[in-house]
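Here the complex is missing one protein chain, while the rest keep their positions.
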Amino acid sequence: MSDGLSEDGSDINQEDEDVMTPAELIAKLEEAWLNEKFSPELLENKSEVVECVMEQLTHMEANLQRVKKGDAKASIHRMEIDRIRYVLSSYLRSRLQKIEKYFPHVLEKEKSREMGDASLLSPEEFAFAKEYYANTETYLKAMALKRMPPNLQTIDMLKAVPEPCLDSFVFLRVKERQENILVEPETDDQREYVVDLEEGSQHLMRYRTIAPLVSTGAVQLI
Amino acid sequence: MFGEKALELVRELHRMSDGQLPAFNEDGVRQVLQEMEALFEQNQADVNEAKVEGRSELIPSIKLRHCCLLRNQRCLTAYLYDRLLRIRALRWEYGSVLPPNIRFHMSAEELQWFSQYKKSLATFMKSLGNGEGLDITQDTKPPKSLYIQVRCVKDHGELEIDDGTVILLKRNSQHFLPRWKCEQLIRQGVLEHVVS
Amino acid sequence: MESQSYLPVPPGVGMEENFLSLDDILLSHERLPTRTECTFPRLGFLEKSTDSPDILETFIGRFRRTMDSSQNAYNEDTSALVEKLDSLEKALFKSGQSGLNGFQSWEKGQASQLTASSLVLNYRKRKINDVQP
Amino acid sequence: MFITDIRKEFYEVVANQRVALLVAADIDALCACKILQALFHCDQVQYTLVPVSGWQDLGTAFLEHKEQFSYFVLINCGANVDLLEMLQPDDNTLFFICDTHRPVDVVNVYNDSQVKLLIKQDDDLGVPSYDDIFRDEEEEEDDSGNESDEGSEPSGKRRRFDEGAMERRIERQREKREWEARREILFDYEQYEYHGTSASMMFFELAWVLSKDTKDMLWSIIGLTDQWIHDKITMKYITDVATLQRHVSRHNHKNEDEENSLSIDCMRISFEYLRLTLYQHWSLYESICNSCYTTCNFKLWTLNGQKKLQEFLADMLPLKQVRQKFNSMDLSIKENLRDIIEESSNKYMKDIRIQTFGVHFGFKNRFLASDMVHATAALLESTEKDENDSDNFIKALDSLSSNLERLHSGIDLAKKKLMAIQQTVASCICTNLILSQGPFLYCYLMEGTPDVKLFSKPLALTLLCKYLLKAFVQSTRNKRCRLLPLIMAAPKDIEKGTVIVVGIPPESETSDKKFFGRAFEKAAESTSSRTLHDHFDTSIELKMEDRSKFLDALITLLS
């Protein structure tokens, strides 16, 4: 097999000023995967990472098609592909699960998004969420609501379907040092206080407190 | 007591906490809707009377009936919604074609919801990676090896391997195959992963 | 765990119930002892008891025991143990046990084996039971 | 044709292909299959493994898979029939046959294109030369002048050039073989059936050549032990066991310096030599009472034998130790058990030693090679519930795949089987069920005999046959019995009204050659008995009503 299986793998994100190597790209995906797994709410989509990783996989698979049977390198490449595809699938799965779980809120948030704000959903996810909403609403109407007394023929999906609980605790590791993080008291006889989050340190605290730091990448959920 | 029928529906699902889908309780649903209709009609009459004839002593009963109506609405919606979640799970566990004995447990509307869900999911998966597509219902466990040893638990017929070749899955035959080709059949209980 | 695809609506976490949660519906039903009142403002299950702060105290006091029992009961029959816990603790005990079981099966090297979906297996069981009344 | 370089001519040919493995239901075949599977796993060779319990199964399995596979590996089946004739494969189908059944069919030997025999040529094969069996046929033919210039080509190769002619030729050949059956060369070659080097040893050698022989040694040991226990080989065992001893020594030597620090979980193979069955999983007493060697030497079915046994035990160890489970015996006794037994047994029997092996891993997992064989055989021929042959095959395979739970269930079944054998042996001897029929001894187990269902299977009946003959020879004063073979019949399928018939050579016989297969065939033929010879070994299934005429013919034939 030729040595150039991924010779042109580093040209992703050409238009960005900071060029990411494939290895960095995979690291980004893994970060996003763990954050999504552990955060109670749906995080911003990382569709550009997803697209680039998919591209890498497709490219590699295409190269492997040309390799003759029984090539020792090919099987190592395939194992790597399997591993990356697992992370990718698992990541997209957790997102889809949350979209289904919180669909009215997710769509509401997307609707109320300011121009220029990063969008929560990728275009594909947005399409899926809308269909899911319509499908479910249609079903509930047809099966029950339509057959109920006139004053009960609607339910507020936003109130019926639960919201993510941002007050849940999460485990995290600090990637960039943060000062003066305000910790709210748990009980009436406690007082609020501030902590500094040293780089590399690990913590257990409420997601709400550090949610902005997750999206900036300053902390990693673990 | 009012609301008992609706609550029975909820209990019925709650008892099967592993996510199995019991047969759609058409009777139960109809009875709840009938109860609601009756409650509503009575309330309409009483509200009229209370308004027209000023019988304010009817108001507590009206309010109670209204509460019962709301409770019924909640129970019925929760019943239907929870069933959807179970039906959703079937897509992930069985794949897009369900065994007849399970379809048999679904109402026509549920089947419709299922087929729409299938479609949405398929569209989503197809659109990933600029139309490259990625089946995210596969790869449910971290990969360990490219190939795995599997044993066929029941006669299944033919299985197509990626390169177009076909193999016969006959009870008690054993195969060494690409892992990702087997995953779904293992989940469906057709193949068994042999670890030795 | 991802392997189980049925994810029911969980009970509400804070003050409010989840409208669609079967757990919450059944729980709120239990604490509607009198159904004659015209409004039912927040008949939370703690409201019945006036000494509710104690429940928190009790919970905290028993936390260690719940944790130790759920994480230590190495493959023993836990039914007798569970009997003594209240419903809240039972749910916690379950989550502790599932964590423990997951870890143990990992230690034994079983975690990487691909298995039939438990849903599929349960359906099969039911099918057999249907055939043999 | 015979393959000379198993690595180049077999392994490297299939290494990048998809392979169908058709595996006979015997333990050596299972072991060989385990070794091949392990190699295929290492090199990521995709395969499909199909158990085949007899000729019909083999035919079906081939039909079902011939579209999808061009490479077939047959383990312990296929060598002793004209395979191409039987299966009618396409030209591009290639068979690799690793089979211990002898004699190898001459057509298989001389087909160069489609049949590759993974068979050791230093085995005493005695294949007639091509010229002797094919050439003279040619000379007698008068209607095939156009073929004569190709006459010396091996048959299969020619098939490609002239399909029709080849078929006609095979047809003629077959006719010829029937009416010229007495033709000496072929007759001499085909009349005796015996077994060659175990399939698992063949594949172990392949693993060794590929330097991947670490884990596979155990399986070749079990495969060889199976051949010995189920009476497929006798003298050959001694030479083959020596080969494996050298391999084991080499391995143990390699690990010597690490031995002390090697994890307890790592498998260790040791030399063993006690002829006691399952003694590490039983009590010593039970093992002695159910091992062929000791029961025959003590003649345990007699009062005197029982008395001698008690003496022997009392001499050897406190009775409490003897009667309790091996696992609970005192450690000091366990450690010296082999010496203790050997010393005490000198007075009663010639040699309780036989060269064999043991395996141990973890703190408490210890098995003799023979333990594994008995356990696997019991699973393979389990008569429990309504399990079919392939279910049993899978279970037996599991017991060889470090599935300890399965192995222990096999050991439990094996104990039941061995006890049933001893009881049947005792009752056959005590009630004089063994009849001298002139040229052979004969014993028929009637329906209703306890545990008779166990003996409806060939391995179990063969084992019973072997134990019974040894016991009978020990117990009778008639010296001639040493020179007689034993034929046994037992009910096979009550609904179909059939019996299973097996035969074993005389106790005095030292060669491994048997003539029953041919004799059974002939006897059935001459009396038009309704028989089914589906099993790869010589055992046959026979209609109950035809039993006596079949037997009469057999007597005439062998007299």
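Order of writing sets the labels: A, B, C and D. Residues in every chain begin at 1.
The rule is short, and it goes like this: contacts are C-beta pairs under 8 Å (C-beta built on N, C-alpha and C of every residue); 3 or more make two chains touch, one makes a residue touch a chain.
Everything below uses one rule, namely that contacts and distances are computed from a predicted model.
Chosen from "U6 snRNA-associated Sm-like protein LSm5", "Large ribosomal subunit protein mL44", "Exosome complex component MTR3" or "DNA replication complex GINS protein PSF2", the protein name that UniProt gives for the omitted chain reads "DNA replication complex GINS protein PSF2". Displayed chains that the missing chain touches over the full complex: A, B, C, D (touch as defined at the top). The residue from A:A127, A:A142 or A:A160 that touches the chain not shown here is A:A160.
Only one of D:T4, D:S263 or D:S332 touches the chain withheld from this view, namely D:S263. In the complete assembly, the contact with the undisplayed chain comes from A:S201, out of A:Q153, A:S201 or A:T216. Chain B residues in contact with the hidden partner, per the touch definition given at the top, are 67, 70-71, 74, 141-142, 145.
Where chain D meets the chain that is not shown, the touching residues are 41-44, 211-212, 214, 255, 258, 261-266.
Where chain C meets the chain that is not shown, the touching residues are 1-3, 12-17, 19, 24, 28, 39-44, 46-47, 52-53, 55-56, 59-60, 63-64, 66-68, 70-71, 88, 91-92, 95-96, 98-100, 102-103, 105-107, 109, 111-112.
Rule of thumb we're sticking to: only the chains that are shown with their structure count from here on.
More inter-chain C-beta contacts link the pair B-D than the other of A-C and B-D. One simple way to say how far apart two chains are is to compare their mean CA positions; for chain A and chain C this gives 28 Å. If each chain is reduced to the centroid of its CA atoms, chain B and chain D end up 54 Å from each other. Chain geometry summary: the mean Cα position of chain A and that of chain B are 25 Å apart. Residue positions of chain D touching 2 or more other chains, listed in rising order: 44. Of all residues in chain B, those that touch two or more other chains are 77, 81, 88, 140, 142, 146, 179.
Touching pairs of chains, sorted by label, consist of A-B, A-C, A-D, B-C, B-D.
Remark: chain C residues 2, 7, 9-10, 12-14, 18-21 touch chain A in the complex. Contacts from chain A toward chain B in the complex involve residues 50-51, 54-55, 57-58, 75, 78-79, 82-83, 85-86, 88-90, 92-93, 96, 100, 123-125, 127-128, 131-132, 135-136, 139-140, 142-145, 147-149, 151-152, 155, 160. By the touch criterion stated above, chain B contacts chain C in their complex at residues 1, 7, 10-11, 13-14, 17-20, 59-60, 63-64, 67, 74-75, 77-78, 81-82, 85-86, 88-94, 99, 101-102, 140-142, 144, 148, 179, 182-183, 186-189, 192-193, 195.
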